[in-house]
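Below is the structure I would like to discuss, written out as structure tokens.
Here the complex is missing a single protein chain, while all its other protein chains stay put.
Note that the chains take the letters A, B and C in the order they are written out, and that residue 1 is the start of every chain.
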Amino acid sequence: MSTALAKLTTIDRRWIFLLIGLGTLIPILIPIGFPVTITPPVQSIYDKIETLGENDVVVLSYDYGPTTAAENEPMADAIIRHCFLRKVKVVALALYPLGGLTAVNGSVTRVSAEFPGLQYGVDYVNLGYKDGGQASMKLLAEDFSKAFPGDTNGTPLSTLPLMQKVTGARNAQLAVSIATGVIGEWWANLINAQYGLPVAVGCTAVSAPKYYAYLEAGQMLGLIGGLKGASEYEQLLLNGYPQTKTIYSNPMLQTASKGMDVQTIDHLIIIGFIVLGNIAYFAGRRAKQA
Amino acid sequence: MFLRLRLPLLLTLLAGLIPIIAFFFKDDATFIKKPNSWLEQDMVIVSGFALLLGVVNVVQSNVRKIERREKGWLFAAVLLFGMFFMGIFGAAGAMRLGGLPGIGNYPNGTPTPFAWGSVYMFTPLQSTMFALLAFYIASAAFRAFRVRNLEATILLVAAVFVMLGRIPVGEGAFGSVTEWMMQVPNGAAQRGIIIGAALGAASLSLRVILGIERSYLGLEKSE
Amino acid sequence: MAGYEVFGTWVAALLTLCLMSFLYKDNPFFRFAEALFAGVSLGYYIGITLDQTLRPNLFIPLAEQGVTGDTAHLRFAGLVGLNLYTRYIPKIAWFARSSLALYVGYYVGINMVQKLQGEVLPQAAATMVDLSGDGNVMSAFNSFVMLVGVITVLMYFFFSVEHKGGFGKASRIGIWFLMLGFGAAFGYTVMGRVSLLIGRFNFIVIQWIGGTLQSLGFGG
Partner (left out) sequence: MEHFDASRLNALVLFIVFCVLVLTFIGRARAGGDLFIRKIAGLNAIDEAVGRATELGKKVLYVPGIQSIDENQTIASLAVLSHVAKMTARYGTELDVPNKDPLTFASARETVREAYMQAGRPDLYNEGIVHYVTYDQFAYTAAVSGTMVRERPAANFLIGSFFAESLLLAETGQASGAIQIAGTAEVAQLPFFVCACDYTLIGEELYAAGAYLSREPSMLGSIKGQDWTKAAVALAILLGVIFESVHIFPAFKQWISIN
């Protein structure tokens, strides 16, 4: 018995690969839906948007690219969906050079399709991508048209009704940055610090510890950290807006809740293998002693 | 002989002292800040020139493989095809030749060949290679985390606690331990490594500036 | 979707599968993807370097302002860069080293002061903790652990004395801190890596297979 167990220490690692592969694929196809507990930093972003209505404007900045889309995209979608549900006006834009444009175009097209009643130019605008980092950010805080002469299709901002209502980001009620890396920090220490505009950030799990410092310092009103945070936001939407259930049960949608299922299963698989490895290791030692 | 040995070392010394001196002066000290900012701009350009060194080497060795029909020469051909496809469209785009608007999209939003290759070949290949880490991190954990001795056990326990603390089912029991471990003991270890490594790096810098360490130039220790 | 997008999605998906096949074993599909990847990426950086570095920093300044005053030093940069290639001229091959010497010299200089000012000082200052914790037992305990950790890890890195006796014991504690830190950081990273894999699987399942089925009229 113990010699058979001991053989497990040298198990072909491809079995581990196979299980990790299945543990990732299956929850994407068949969501499990582990329970989600809501944390205060996520709740406070939700609560903030709940106080907004159709006369308010949210600036939503897509500051990530394809490499972190699995984490960032569900956050961005959830935020813009929440705004659309409340008919809050949205100005979407991208500041991340490596794929921010793809992110903003994808998300705005995808979510606006769920709300056929909303009108482009009146209820939401997609400004597209602008390079220049902090310099562009300062310009658009003063006046969007200085950084973005036209929207993503090149339509002059002067012809879009929403852009007459809100000339610069500082006239908005909230800015949300969905970020990988440093751009989310700029929203806090530049836009919030200099213009007093409330800023909320969604970031990857890897950079979350760094962002907590801004949250504690009050430079951000809330923080969505990684897939976990995004799945909390999805849960809040499902609780507050039961009609989103049809959206979130669509198998073609990438949701954070599915991602959390994968995380959980893969973590358990890895822990399982560690336990197994140690049992086998001890069995091997005992066999040797015998 | 003197030039061969001493000139490079002299250049290292000079180039090394400029940023050090500049560091301790305010921006209005133009006598040192100016040469420093020139060097800064120039070194970026030098590194730009260097890429061609690599390209020349890659072309040489792969052409040789194809000429000699060495094992796997077809793959060498694939490599060269990929390089020339992206390289030619990229260079032409960068120089705005052949009606290309640059290396991004045309004004109507359709991609240039270079942009198409970046989006549909380069990026997916990159993200896939990156994503393979999920598999490797699992197999590494399986093999490395054994209760072999005290050190290995500490490694294992810390890893398992943190992994449990990061998922919904274990968050309640292990969440706060995870945060504590990341902030306190892990923070202390990182801090110790950073301080030590920074001093090590500074010491290496000094050895290089003084010409004691010179293996990177292929100049042997001749005192 | 436009034609180039459909074609592109297929290319991207097939290349993804080719690379992933390496997990099973080395095979011609992987070798094909590996070779293409090496070539395409090198070509990509040729375009990027020309477009983002040499054009804006060298060609345009020289073309627009000519070789005067503030841009004169760029000629020097060009020469230093070109000098890397003297290696291929046997008689003066040794001269190529001077470019490397200059380049390394400048950066070790920068690194030296940056490491001392940007890493040693702030990290040391952050370790100057208040052991009294101002009455808070937990925070006093954390401060103590932090202090012991940093000092013992530094002792582990001490090379000039043999690690035995009391010093050896302390440096052993340093190793425990290192192991605890490594284990925790390892566990913490798993999540980020799994997210990357989810991203690839989402692409294969939802964008490629799902997208194709949808365009063929299946599902909604």
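As a convention for this text, contacts are C-beta pairs under 8 Å (C-beta built on N, C-alpha and C of every residue); 3 or more make two chains touch, one makes a residue touch a chain.
In this text the structure is predicted, and so the values were computed from the model without any measurement.
Novice: Taking the complete complex into account, tell me which visible chains touch the one left out.
Specialist: By the stated touch criterion, the chain not on view contacts B, C.
Novice: Among the options B:45, B:155 or B:181, which residue touches the chain absent from this view?
Specialist: Per the contact definition at the top, the residue touching the missing chain is B:155.
Novice: Please pick, from B:74, B:95 or B:133, the residue that touches the omitted chain in the full complex.
Specialist: Only one of B:74, B:95 or B:133 touches the chain omitted from view, namely B:133.
Novice: Have a look at B:6, B:34, B:96 or B:207 and name the one touching the chain we're not showing.
Specialist: Candidates B:6, B:34, B:96 or B:207; residue touching the omitted chain: B:207.
Novice: What residue numbers in chain C mark contact with the hidden partner chain?
Specialist: Considering the whole complex, chain C reaches the absent chain at 19, 22, 25-26, 30-31, 33-34, 37-42, 44-45, 84, 87, 96-97, 100, 103-104, 106-108, 111-113, 115-118, 120-122, 124-132, 147, 150-151, 154-155, 157-163, 178-179, 181-183, 185-186, 189.
Novice: Given the full complex, what residues of chain B touch the hidden partner chain?
Specialist: 20, 23-26, 28-29, 43, 47, 50-55, 57-58, 61, 122, 125-126, 129-130, 132-133, 136-137, 139-141, 143-145, 155, 190, 193-197, 199-208, 212-213, 215-221
Definition applied: only the chains that are shown with their structure count from here on.
Novice: Going by CA means, which chain is nearest the middle of everything shown?
Specialist: C
Novice: Need the most distant chain from chain C, centre defined as the mean of C-alpha atoms.
Specialist: Taking each chain's C-alpha mean as its centre, the farthest from chain C is A.
Novice: Return the distance between the CA-based centres of chain A and chain C, expressed in whole Å.
Specialist: The computed centroid separation for chain A versus chain C comes out at 23 Å.
Novice: Express in whole angstrom the distance between the two chain centres, defined as the mean CA positions of chain A and chain B.
Specialist: Here chain A and chain B have centroids separated by 27 Å.
Novice: Using the touch definition from the top, which residues of chain B touch two or more other chains?
Specialist: 119, 123, 126-127, 130, 134-135, 137, 141, 145, 156, 159-160, 163, 166, 182
Novice: By the touch rule stated above, which residues of chain C touch at least two different other chains?
Specialist: Within chain C, the residues that touch at least two other chains are 23, 189-191, 194, 196-197, 199.
Novice: Applying the document's contact rule, which stretches of chain B touch chain C when the two form their complex?
Specialist: Per the touch definition, chain B meets chain C at residues 4, 7-9, 11-20, 23-24, 38-55, 58, 72, 75-76, 78-91, 93-95, 102-103, 110-111, 114, 116-135, 137, 141, 145, 150-152, 154-163, 166, 178, 180-202, 204-206, 208-209, 216-219.
Novice: What does chain B use to touch chain A in their complex?
Specialist: 119, 123, 126-127, 130, 134-135, 137-139, 141-143, 145-148, 156, 159-160, 163-164, 166-169, 171, 182
Novice: Quick one: which bits of chain A touch chain C in the complex? Just the residue numbers, please.
Specialist: Checking each residue of chain A against chain C gives 14, 17, 20-21, 24-25, 28-29, 66-71, 204-206, 226-227, 251-254, 258-259, 262-263, 266-267, 270.
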